[in-house]
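Every protein chain except one is present and positioned as in the full complex.
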Amino acid sequence: MTVTARSLKLTHAGALTALAAAAAKAEEIGVPQNISIVDEGGNLLAFVRTDGAKLLSRETSLSKAISAASHRQPTGRLDGAAELKLAVASGGRLTNLPGGLPIVIDGVCIGGIGVGSGTGAEDVIVARAALAAIGADDQTP
Amino acid sequence: MTVTARSLKLTHAGALTALAAAAAKAEEIGVPQNISIVDEGGNLLAFVRTDGAKLLSRETSLSKAISAASHRQPTGRLDGAAELKLAVASGGRLTNLPGGLPIVIDGVCIGGIGVGSGTGAEDVIVARAALAAIGADDQTP
Amino acid sequence: MTVTARSLKLTHAGALTALAAAAAKAEEIGVPQNISIVDEGGNLLAFVRTDGAKLLSRETSLSKAISAASHRQPTGRLDGAAELKLAVASGGRLTNLPGGLPIVIDGVCIGGIGVGSGTGAEDVIVARAALAAIGADDQTP
Partner (left out) sequence: MTVTARSLKLTHAGALTALAAAAAKAEEIGVPQNISIVDEGGNLLAFVRTDGAKLLSRETSLSKAISAASHRQPTGRLDGAAELKLAVASGGRLTNLPGGLPIVIDGVCIGGIGVGSGTGAEDVIVARAALAAIGADDQTP
C-alpha cells in the first residue's frame, strides 16, 4: 500500500504573478474583470476585481475557477444537455460558462483561474494571459 | 498609482423619495408590489412591501435590484441562452427577470431598483416611476 | 432633497498595492496569512492566501475586513459583553477579533482590510503595512 503521493502546488507568488498579468490584460483590452485563482482543492488563493467590473461576476468567476480546477479542463466543455442539471446538482458551483481554465504545470493540474465580467471570449483572453505569465500549459484550441 | 477615485452615492433621502414614488405608482395601477432599492455595492438602502404583494417576490425584487446595479443596465438584457447558467453560477442573484433598473445620475450608476409582484411590464412601470422622482436617467426603450 | 452625495472609492491599483505590501510583511515576519481587502460596501476587492496560511482563516479575514469597513474602526473595539450577541445577530459577520482595520483616506472610509492566520498582534502588523503602502490613516494606538 502506498500511503502518500507526491504533489505539486501553486505558490502565492505564482498566483499573484498570474493575477497581475490577468489584471494587466483586462486593462489592455479595456474590459473590467473579476479574476479568481483557486488551488487544486478549489480554495481561493488570489482575487482581484478591477475598477468598473460587474459585482455579481465575482461569484461567476469563482465558479469558473473551481469548475476548471475540479474537472481539469477549460469550462465550456460539458455536454450542453446536462450542464444545467450538473450546475444545480453541484450546489451551483459547476458551471459551463466560458472563462475558466485549469492551471496545469508539467502536466499536473494545480488549480484554476476564472474570469468574469466581459463576454466569454474576453474572459478567456484574460485567463490565458494569466497562464502565460507563469508558464502554465494552455489547453485552449 | 492612484489609490482613490471620485464617486457618487445615493442618499437615503433620495432612496426614500424613489421608494415613495414607486409605492404610489403601484397603488395607482392597482398592483401590490415589493420594491427594493440598493446602493452601488448591492446593499439594501430602502424597501417596502405594499399591502397584498406576493411574499416571495421580496427576494426577486432584491435580485433584480442587485442585478441592475451590478451590470448597470436594466434586467432582461442578458443573452437568453446564458441567463440560467449565469443565475446558477452567481449563486442565484443574477436575474434576467424584467423589473430591475439601474439608478444612474449624471451618467454614474449609484445603485439599482427592483420591483416584483406584478407582471414584468407592471414591475417596470413602477420602477420607472421611482427613477423619474429623483431625476435619474431612464434607459428603458 | 439631495439625491446624491460625493464619495471616494478605492481603486484596484490601490487594493493590489496594499495587498502586496501586506503579503511582503507577512513573509518578513515569517507568518503565513490570509489577507482580504473589501470596498466601502463590504464587497471583496482583492485577496491572497500566502503559502502555509490556515485555510479557515480566509473567512475570518473577510469578516474582519467587512467589520472594519462597516464600523469604520479597527476590530476589537466592541463592548466585550455584547460582542458575541452582535456576532450572532449579524449572521456571523460582525467580529471583534483583532486584525481588521478600516481603510481611511483623507478622512473618508473607503473600505477595510482583514488579516487572519497569525496571532491577533501579528495580524494587525500585517494590516498596518497595507495601510502604510497606500498612505491611509492608521488609527491603531
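Labels A, B and C are assigned to the chains in the order they are written; within every chain, residues are numbered from 1.
One rule holds for everything that comes next: a residue touches a chain if its C-beta (ideal position, glycine included) is under 8 Å from a C-beta of that chain, and two chains touch if they have at least 3 such contacts.
Because the structure is a prediction, the values reported are computed rather than measured.
Participant: Kindly name the visible chains that come into contact with the excluded chain.
Facilitator: Counting the whole assembly, the omitted chain is in touch with B, C.
Participant: For subunit C, which positions touch the chain that isn't shown here?
Facilitator: Those residues of subunit C that touch the unshown chain are 5, 41-42, 66-67, 69-72, 82, 84-86, 88-94.
Participant: At which residues does subunit B meet the chain that is not included here?
Facilitator: Residues 11-13, 15-16, 20, 23, 43-51, 55, 58 of subunit B touch the chain that is not shown.
By definition in this document, only the chains that are shown with their structure count from here on.
Participant: What is the size of the turn, to the nearest 5°, that moves the C-alpha atoms of subunit A onto the matching ones in subunit C?
Facilitator: 180
Participant: Where the centres are mean C-alpha positions, what is the separation of subunit A from subunit B, in Å?
Facilitator: 30
Participant: As a quick test, compute the distance in whole Å between the mean CA positions of subunit A and subunit C.
Facilitator: 25
Participant: Starting from the mean Cα coordinates of subunit B and subunit C, work out the distance between those two points in Å.
Facilitator: Averaging C-alpha atoms per chain gives centres 30 Å apart.
Participant: Can you list the residues of subunit A that touch 2 or more other chains?
Facilitator: Expected reply: 51, 55.
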